[in-house]
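What follows is a single structure, written as structure tokens, with notes after it.
The other protein chains are all here in position, but one chain of the complex has been omitted.
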Amino acid sequence: MSKFISAYYHDEEDLIKGVRQIRNQGIEPADVRTPFPVHGLDKAMGMKRSRLTRVAFAGGAIGGLIGFFFQAWVFTVAYPINFGGKPFFAVPSFMPVTFEMTVLFAAFSMVIAFFIHNKLGPGAKTIIYDEQVTDDRFQILIEADDLDEPEQQRIEKALKEAGAQGIQLTS
Amino acid sequence: MDNNTFILSKKVINISLIMIAIGLISLAYGYFGGLGAGRIAANILMNTFYFLGIALIGLFFVAVHAIAESGWQVSVQRIGEAMSRFIPVGGILLLALFSLGGLSSLYEWTHTEHLDAILLKKVGYLNVPFFMIRFFIYFAGWIILAWLIRKTSLKLDVDGDKFYFNRLRTVSAIFIVFYAVTSVTSSFDWLMSIDAHWFSTLYGWYVFSSMLASGTAVIIILLYVLKRMGYMTHVNAEHVHDLGKYLFGFSIFWAYLWFSQYMLIWYANIPEETVYFYTRLKYFNTIFFLNLVLNLAVPLLVLMTRNSKRMFAVLLPVSVVVFIGHWIDMYQIVMPGVVGKEAGIGLLEIGLTVGYAGLFILVFFHSLSKAPLVPKNHPYFKESIEYHTNY
Amino acid sequence: MEKKYYKSLEELRIAPDEFQNGEMLGDKKSLLLMEQELKQSTGPNRRDFLKLFGFTVASAAVAASCEQPVRKAIPFLIQPEEVTPGKANYYASTFYDGNDYCSILVKVRDGRPIKIEGNTLSAVTGGGTSARTQASVLDLYDNARYREPLNQGQETSWEQIDAEIMNKLGEISGRGGRIVLLSPTLISPSTKAAVDLFKNRYPGTELVQYDTTSASAILKANELSFGKAFIPAYHFDKADVIIGFDADFLGTWLSPVEFTKQYVSKRKLHEGNKAMSRHIHFESGMSLTGSNADKRIVIKPSQQKAYVAQLLLALSGSAAENPEIIKIAEELSTAKGRSLVVSNSQDAETQLMINAINELLGNYGNTLLTDVHLKVRQADDAAMTKLTEEMAQGVVDGIILYDVNPSYDFPDREKWVAGLEKTSLKITFNSVKSETSETANYVCPDHHYLESWNDFEVKTGHYSLAQPAIRHIFNTRQAQESLLKWAGSEKDFRTFIQEYWQQNIYQTDLTGFVSFWNKCVHDGVYVSEKKETPVPALDISAASAIASTNSVIVADDSYQLDLYYNVSVGSGKHANNPWLQELPDPVTKICWDNYAAISQKLADEMGLEDESLITINKLGPFPVVIQPGQESRTVSVALGYGREKGGKSAVGVGVNAYPLMGFAHGSRQLQTIGASIEKVNGKFRLARTQTHHSMEGRQIVRETTLAAYLDNPKSGNEIRDEIKKHLKTIYPKKEYAGLHWGMAIDLNSCIGCNACIVACSAENNVPVVGKEQVLMAREMHWIRIDRYYTGDPENPELIRQPVMCQHCDNAPCENVCPVAATTHSDEGINQMAYNRCIGTRYCNNNCPYKVRRFNFFDYTNADALPGNLYDTEEMTVDLRKLVLNPDVTTRAKGVIEKCSFCIQRIQDKKLKAKIENRPLADGEVITACAQACPSQAIVFGNLNDKESKVSLMFADERNYHVLEELHVLPSVGYLTKVKNTNV
Partner (left out) sequence: MYVSPIREPLIKGNKDYSQVTRDIMAPMAGKPSKYWYMGMALAGAAALMGAWASYETVFNGIGTWGLNKTIGWAWDITNFVWWVGIGHAGTFISAILLLFRQKWRTSINRSAEAMTLIAIACAGFFPLIHMGRLLLGFFIFPYPNTRDLWVNFNSPLLWDVFAITTYFLVSLVFWYVGLIPDIGTVRDKAKNKIRKAIYGFLSFGWTGSARHWSRHETISLVLAGLAAPLVLSVHTIVSFDFATSVIPGWHTTIFPPYFVSGAIFSGFAMVLTLLIVARKALNLEDYITINHIESMNKIIILTGSIVGIAYLTEFFIAWYSGVEYEQYAFFNRAFGPYAWAYWIMMTCNVITPQLFWFKKIRTSLIATFIISIFVNIGMWFERFVIVVTSLHRDYLPSSWSMYKPTLVEVGLYIGTLGLFFTLFLLFIRIFPVIAIAEVKSVLKSSGEHQKHAHHE
């Protein structure tokens, strides 16, 4: 159970400015919480682009291959049946299912990865430090467990200068 | 911006003239080399149609964004406008082809003396007079609307008058409607009627999707060329990204229509329909599948990632591939019907295409030099410049 | 009725002497046990059916192998000791219902007769069958059958009833009273002998024959011409020109199966045959025969006599004004001795002229034989009328009704019924409840013919035998045996027949009588050298006299009535047969009703349309059908409907038109002049299996004329070359290594008799759905006969085409089934896996021929859910279920079914060939439809065998495939229809 210095803004543009400011002073926010996705915030926080897309690609590829080769196997190896004189290896016929499988696997693999990665999920235990965050507040959280007094004050001062409000210690 | 006006340099003119020359030479070679009227006519037809299509897509690009009220494309709008200037040229070339005996060597239905039962049923639509009437209607409509759009867009650029802004939308809407119908019927007339017995309801849209992809590719290529010349500096990765997305999307859309048409005909396997693919699979096997590789596989796999859509380094080659790919597509649309199994890609085909390309860029750059490269006073101009997307 | 059903099995129990050895007793025990189970189980469900089925297997096996009558029967294929459950036996027998004659084989499976097939050994019917013959097996399992002898409606025992009857008879004959035995034409020599015995025992007994479908005018005419009342043997197979006056000889006239065979033999054009008979038909309504004629001339019933007269005059050199007749006379005179003129007129004078015409044409001795008689009609209508009179006067004391039903089908019913009431002793042999039998004091139910011994002489010297194919199901007794018993003889009829044959039919030869007898029973038929005594040459003067006075063709405006029998229920005797009731009429495609067929003209005059109602001579109301080719002021109505007693499917279906019959010139008249017709308000819905009658100019049924055919065999079929040119495919055609089944149908041979439809239903357990479902276009027939009109609606041409699953090699239906329930076998058969089908009906939608059928309800009681049975015709009661073919699955609700090319027959023959370690022979596998067909229009075989009949027919220039342009590669081919209209 860790302690945080928490502060909030009322406007996303001020938030971005603030975040830039404190990061220039070498203060890394542990987390920034906003009611909606703030464009430019990821840059301001120096976040890297998410790699979830690769998961999606991998998932899709697997799904597609399974889809196609299962059908091919059924029609040519497992139990070749003559349907209306069509060739056993009827590629055009396999396309729809292959496509659907691709999409299904891509979507689900990615979404599942998303939840695992964010440690979110049904009934996941997370702590909400400020219930306004999902409404109209933009909150900055800074690790405060092993901070000594002066350091802590420096941070709070920096936050104040960065125009943050309601600066306090939360746990 | 200092470089807002395009100067048509000697260099450009010369290059394009040389290309045109190559075209003429290969045409002459084709003529005296005895490649046969059919093959020559077929080449002229496919190239004219191909570049005409690209020109039309240029106009379509402008019009569709005008009515969609999207902002980002304003910065590249002029490219589309300039492309559309090729429409009358294509019209003249096509007219020349048809009036200089192209009809009889292209379309078997023009040989009224020996028509079989099925063709006789179609005489009501497939007869030369009506064919030419339609021809003139199409071009009259396209040229007038292209001219109107261009004029309005220039007027709008004077002081961003809301009146012209709305007028542009109206004219564009009219064009879209007119084009929606004519793009279908024109491809029925000029391409589908080559295999006069065959028919497919999807055909018109299929050809349109092919033109859409090649047109977008050309826009990207021309944009790159302009940037290399030092123009269009305001165009940034964001705009390129969107064009990349178009290329990606349209390629998939084309593939989708290709599959729909092929699969349905393959599935029902009714002779009156399969006849089309029968010849293509039998005598044009390589072309047939190359078509898919170039126009689907390449853009799909390469342009899937975000960055590849944003970097000319990747996007340009793909655009070129797609440009060639849809030329191939046009080839397998026209050749089997007219030339048959003797068809091949030789000097005539390549040279003539180079010639057309030359003519096209000449027209393009010429018209580009006629107006400021960027419609500074367009209401959405600022949007377009400040435009950025984080996906 | 289950209770009843057991009773018949108790028979098995209470006759211990019938079980000779312990083995049998073992069987007996198991039977008893099963029976106990059955008693406990309530309500019919699938389990019960299985039990019951197993039960039947066992009981039938016992019955078939150790019961008295059948032990003596000689199976067609194998010895009775070898009766093995699961293996079918075939017994030669004969179908004769006092109307139609057919020599048959009975397919007996596990002791149950389940199918009738033609006996190819017969010189008369030669393996052909009719719809009625095919359906007759279902009558064996008719719910309306009497199960016990009845005394005043009370169940009783044979001993008691015999005692009572014998002393009543004795009493009557004792006081010199009159006893009448009323029966249809008897063509059974032994029966006649039995009757004679009876007469001797009871003097004053008189045999009166009463034919519902009578030919008494012909008999009378021949009596006048030759001094002998007989019907000559006709030979349509020797006639190049056939003129028919209202004689439906392909459908219902005298001996249709025989005539069809003969007729078609002159119409086939493949196998090198280039000649074709010419058939001109005069009639008022559109009959089956008329619809097959090369030229059909519409006349008023009242005009027939005049037309015949003119023809006679024209032929005898004097002037005739009618151009048609003159042309015909010319045609006929070019075919002397090779022509045949027949009429169904009930007027002896007309028939006299017909005789004269044939005499002039020298047809006697060629196409008409006087030394061989056709015996199926012997009754003189006058006799019956006389009898009615006498009974009305009450001078008849006792009447024995044998297989007749005058209370329903005698025109003057009131008088007959009144007379019947006056008659003190009324005994009936009827085996099925009927209007007449229900009024009798004594009901001595006869066996069904499949339970009986019998013999027949259908034509002079053409004998055939009937033998039981199953032990009698109910406590019935064969009529002849009753007669013998009452005559004081203790013989069973089999012995009686045997002795009769030994004395009268058997010519001494080396092999001896026993082997002769065995052979006859085995073959079912025997032809002797016997001929009738020659008749004097015909003097035509009388006829000419009649002709000269009747030769004026009057066009009177009165409404005229034209009654007819249709190919399904016929005289009405088989009205309780759902298979026949659901059989669409070959012309109108209507089932489950009779109706008044009228012309468009008349409809317009009276403001009528299809299904509106009229009364005829105050009788009715009859629903109206506007019939192309109907004589403008003639109304045609089918007889045999409107039964009041006699089972669920019979009662209340249609209207009884017999009262409309007239009586004139000493015969009952089918055609009457001056009928009164009145419109009645309201409508009545008619169940029609085909509602669109035009081909919409599509090349579905291809047609040409003989002349065109002779100078170009492809004529009518020219388009096929064009189509074949375009048949390109983008994926390779599948090849079939071994067998590749195919079917060829000769549209020239198909006359539309419907025998195939019933045969198919019987073979493949095709459910009967009832009128309501047919109205919703849900009939289940696997094979249908499409019928289209072409040309002038006043007198159109009519073309037919049997359509069943075409077994396309590129079957659109197979592609779309999501669960792979319908697939293509490696023998080219489009097969259905019923228990895999989930009923999406996608295959049916995608079938260009619409031959697939969907089980909209649980018709056959095969559904998993209980209590949702849809069976309007009692087809799923235990008794009726015995007719099911165990080799074919019954289909559950929600399942698609369709023609399987009789896959069970193919497998059976393949197995046989395998056991005998030889390849299948061509023609060894015969589908039910092909086998039933009296005209061999359908040929089935292996397309990979280039020598097979079907391959040869496929190679014929006339061959084409319906919708071939779709490239579905059907395995069914059709031969262009050729009409001989070029004269």
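Letters are used for the chains, namely A, B and C, taken in the order the chains are written, and counting of residues starts over at 1 for each.
Throughout what follows, a residue touches a chain if its C-beta (ideal position, glycine included) is under 8 Å from a C-beta of that chain, and two chains touch if they have at least 3 such contacts.
If you're wondering where the values come from, they're calculated on a predicted model, not measured in any experiment.
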| item | value |
| --- | --- |
| Hidden-chain contact residue, picked from the options C:771, C:893, C:958 or C:977 | C:893 |
| Omitted-chain contact residue, chosen from A:22, A:41 or A:162 | A:41 |
| Which residue of B:46, B:168, B:184 or B:321 touches the chain not shown here | B:184 |
| Touching residue (missing chain; options C:169, C:487, C:553 or C:966) | C:966 |
| Hidden partner chain, residues of subunit B it touches | 67-71, 117-119, 121-122, 125, 162, 165, 177, 180-181, 184, 188, 199-205, 245, 249, 252, 256-257, 260-261, 263-265, 267-268, 270, 272, 379-380, 382-383, 386-391 |
| Residues from subunit C at the interface with the omitted partner, ascending | 690-698, 700, 773, 776-779, 784, 786-788, 803, 812, 815-820, 836-842, 844-846, 848-850, 852-858, 863-865, 868, 870, 892-896, 962-963, 966, 968 |
| Touch residues of subunit A, complete complex, unshown partner | 12, 31-39, 41-42, 45, 47, 49-50, 52-53, 56, 60, 70-71, 74-75, 78-79, 81, 83-84, 86, 90, 93-94, 96-97, 99-101, 103-104, 106-108, 110-111, 114-115, 117-128, 131-136, 139 |
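What we mean here is this: only the chains that are shown with their structure count from here on.
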| item | value |
| --- | --- |
| Graph distance between subunit A and subunit B, where chains that touch are linked | 1 |
| Rounded Å distance, subunit A centre to subunit B centre (Cα mean) | 41 |
| Separation of mean Cα positions, subunit C and subunit A [Å, integer] | 81 |
| Touching two or more other chains - residue numbers and ranges from subunit C | 731, 810, 812, 815 |
| Residues of subunit B whose C-beta touches two or more other chains | 266-267 |
| Of all residues in subunit A, those that touch subunit B in their complex | 39-40, 42, 53, 57, 92-93, 95 |
| Subunit C - residues contacting subunit A, complex | 731-734, 808-815, 817, 820, 823-826, 969 |
| Subunit C-touching residues of subunit B, taken from the complex the two chains share | 117, 265-272, 274-275, 277-278, 281 |
